[in-house]
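Some chains have been omitted; the remaining ones sit where they do in the full complex.
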Amino acid sequence: MNFASDNTAGAHPRVLEAIAAVNDGVARSYGADRWSEELNEALSIWFDRAVQVFPVATGGAANALALSQLTPPWGAVFCHRESHINVDECGAPEFYSGGAKLVALDGPAGKLASAPLRQALLNHPRGEVHRMQPGAVSITQATECGTIYTPHEVGALAQVAAEAGIPLHMDGARLSNALVTLGCKPADITWKAGVAALSLGFTKNGAIASEGVVFFDAELAEHFAFRRKRGGHLFSKMRFFAAQMLAMLEDDLWRDLAGAANAGARQLAQIFAEAGCTLAFDVEANEVFAHLPRAVADGLRQDGAYFYPWGAESGEAPLYRFVCSFATREAEINRFRDRLHFHRSRN
Amino acid sequence: MNFASDNTAGAHPRVLEAIAAVNDGVARSYGADRWSEELNEALSIWFDRAVQVFPVATGGAANALALSQLTPPWGAVFCHRESHINVDECGAPEFYSGGAKLVALDGPAGKLASAPLRQALLNHPRGEVHRMQPGAVSITQATECGTIYTPHEVGALAQVAAEAGIPLHMDGARLSNALVTLGCKPADITWKAGVAALSLGFTKNGAIASEGVVFFDAELAEHFAFRRKRGGHLFSKMRFFAAQMLAMLEDDLWRDLAGAANAGARQLAQIFAEAGCTLAFDVEANEVFAHLPRAVADGLRQDGAYFYPWGAESGEAPLYRFVCSFATREAEINRFRDRLHFHRSRN
Amino acid sequence: MNFASDNTAGAHPRVLEAIAAVNDGVARSYGADRWSEELNEALSIWFDRAVQVFPVATGGAANALALSQLTPPWGAVFCHRESHINVDECGAPEFYSGGAKLVALDGPAGKLASAPLRQALLNHPRGEVHRMQPGAVSITQATECGTIYTPHEVGALAQVAAEAGIPLHMDGARLSNALVTLGCKPADITWKAGVAALSLGFTKNGAIASEGVVFFDAELAEHFAFRRKRGGHLFSKMRFFAAQMLAMLEDDLWRDLAGAANAGARQLAQIFAEAGCTLAFDVEANEVFAHLPRAVADGLRQDGAYFYPWGAESGEAPLYRFVCSFATREAEINRFRDRLHFHRSRN
């Protein structure tokens, strides 16, 4: 019963097979191999647009490098207070950008909204030398609260960003989960909605380490290769990383795996509902946030369930996060239901 | 006939098997898994000392992160002019360190020597506020010229470093190759010789992406985890990276693979000697640097041989680098001998 | 009628005299002159403790350099949302610290309070590698709202900081104004209350450019000289900067000048009260924040009064900031009173 994170899962067998399949013989290093080329083509098809992808080691690297490309060191990056870049990357964006500032904004269900963004931009007037300048807007899709931006919502934020003359970045560590729910094409929720650069993550989705920065406009990618290299993120045996992404794209493996993860979360949501537990946010991807009495949470943990509190574990019914992955098994969910009902009957 | 680099090879099958073997089930992320723990133990045994290892994505990251830990931003890092950190990492050490300076020193056969190091240190007197302060010394083992430092030589440099109050870093991107030639224990050429931090590389040796920073003294590693995280080098599914290193260590796979690579280089060296070509440096690891008439080099390339010029491709007999890996095949070498003799007979 | 800022004033004649007085003859450069030595002694007497002072060009430099010394690059600096370091230095602290994060906290009247600070610290647990680590707490004295921390209040914040194992920094751009109001000794509101490092500013107080970082503990100042040098803040002809600070200290010039500025603000406060204008904050230093009908503000500006809106100039009675300096003249204040009454009588 491991709902701690979707990165506690291993990789899907087809990812391992893809790695093995590219292993034979020599290949040019540092991304000049044919699989890296294929990857760029495959993603360009996926996105219905000629894109440039730069694989890197982690989602944190993708976010930090992407932002350092979009904002000057004196730029303000507007993001949600709960966003991964603001909370969980130990300042990687600040480091890579040479000291940009993340301006944390509040918004319901982990989602940035246009009004507070407009408001925040007022504090950063262009040309005012004392103030950090508008640098970029960054949103997470699916959000850290397991919710999803619609193309319309992304477009509205992109519009505000464009009015301020700054680009919109999307942290797509769980983009696949969002795409499955939205049922739209990757283009619809990214560049067509105004996203300039995307951190594309397939690791949580089912790979080993498959993250990359995608630029939808070649000009925006200028010199980015140097940033990646300086960050130590230019793999020498790149074929093994291209192969992972290719495997995720092939026959829409990403969709099957994200679909399974989302389905698991929906099942959990229903289980919590049956057990009379309040959910904090709509379950739109593969994460569920449920209020549980502390005793129930403790009981579940003693039964071997893994999950994290979301915020301080205090009050009558603290909030807990439950994440499903492609590898979450039916049996885990069933057992969780049983144990939850048991503990609820006593608390 | 690919002698372009040892990173054009794929990975050894046992590395792939190891990755597959850790794939089942869930594991704690970010290095809290049991394989990461095993790795730390295995390396501690390998080094005859309790060490701390921090896997990262590339050798460039390992070097840059290690140096940023050892030197303050106002520090001077003394290294060989031809060293990878000085020449081939696009300034990653400068970036990670917050603007330290690499002081490039000359020395025969890619090796730093004590005298020029002492001399250079005179330009950086302690406490002189205008001068960058002594920060660290960094050497590469095996060197970028395919030569090797003896434990005695490392010890002598460590001694100079210690007198200046600064630590000695070793870039061990090809440490395995050096160990095979030296026939010594890993401890002898590292901490026992005065090395404080090591960039340990198994990628060229036969893995997919298996690099790490090893500290021989827990105090020196303090806070290093934050640096790695900020660099975006803390893998979430760490088990797959621990597994690669464990596979390289198991039954001394590293030794077999480095031994094969070194043997290939020795064969090449003999082939060049037979063909009357001058070697620039002793062949002590898996790299050969040979002077070839331009026409010979061109002929070989037309025959499908891959290799790089070392420096400007000018003069009568420019210098070329030939690298063997664990995957270099007997047939490649034989064919290379034939083609070399053919072209030499005409030029 | 210039109430735009206390930095629109010139310098006090005694500061100019002091500069002229040190001009004769040669002096060792870069702070090895005798006036710099005297300054260190004079400040040690002023603070009843052996301190180390490092003059720099601006208050922004003092703050950024001080914080870069106190926090690691992966540190969180807790400060008030309205603080100068957060709002008005274009990210200088982020730049100098190598990418630390300023965590903006709310608090009444520009003052940081213990409870929100404790709360914020919970989000930065020690050793949690994904989170920026507790770095420093920074407060401004007098605050950006013209209010003042008592020694007891500073002590309470220092206590929270100490429990978190981090130092307390004070931005003393208007320390003199605070000291005059408090009537306490410099020691009482700084190191005795738990302040580890102080940005000491005499520029607004009546000098030309007289700012410095003061450390109350020699250990905390270790290597700081290199930071200052790298920032380009080590003046070659340091005597002229030491002389300014010495002039401000001599015969308590700082006190007379700050006293005059504070008195001006108190007069303004009374004038606003008589005119029925609401003040946003208690007037405890040399700044007054008054709500004025927009028409009144416009009228005053047409009469030649200078002052800035504080926040958006919207609503019925936007907030405006009025600052007095040592050079504010009685006639200016009297004329301001007349004009305010005139415009109030019509709006």
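The chains carry the letters A, B and C, assigned in the order they are written, with residues numbered from 1 in each.
Simple rule for what comes next: contacts are C-beta pairs under 8 Å (C-beta built on N, C-alpha and C of every residue); 3 or more make two chains touch, one makes a residue touch a chain.
Here the structure is a predicted model, which is why all the values come from computation and not from measurement.
Engineer: Since every chain here shares one sequence and 3 of them are in place, how many copies does the full complex have in this file?
Structural biologist: 4
Criterion: only the chains that are shown with their structure count from here on.
Engineer: Since subunit A and subunit C are copies that touch, just let me know if over half of their interface numbering is common to both, same, or not, different.
Structural biologist: Here the answer is same, because the shared fraction of interface numbers exceeds one half.
Engineer: Starting from the mean Cα coordinates of subunit B and subunit C, work out the distance between those two points in Å.
Structural biologist: A distance of 51 Å separates the two centres.
Engineer: Counting only Cα atoms for the centres, state how far subunit A is from subunit B in Å.
Structural biologist: Computed from C-alpha means, the inter-chain centre distance equals 34 Å.
Engineer: Could you tell me the distance, in whole angstrom, between the mean C-alpha positions of subunit A and subunit C?
Structural biologist: 41
Engineer: Tell me, which residues of subunit B touch at least two other chains?
Structural biologist: 226, 229-230, 234, in rising order.
Engineer: Please output the residues of subunit B touching subunit C within their complex, sorted ascending.
Structural biologist: Contacts found on subunit B: 30, 72-74, 98-99, 129-130, 133, 223, 225-227, 229-230, 234.
Engineer: Write out the stretch or stretches of subunit A touching subunit B in their complex.
Structural biologist: Within the complex, subunit A touches subunit B at residues 2, 4-5, 7-11, 13, 16, 19-20, 22-29, 56-65, 89-92, 95-96, 203-204, 208-209, 226, 229-237, 239-241, 306, 327.
Engineer: If you look only at subunit C, which of its residues touch subunit A in the complex?
Structural biologist: Those residues of subunit C that touch subunit A are 73-74, 87-91, 94-102, 104, 122-123, 129-133, 312.
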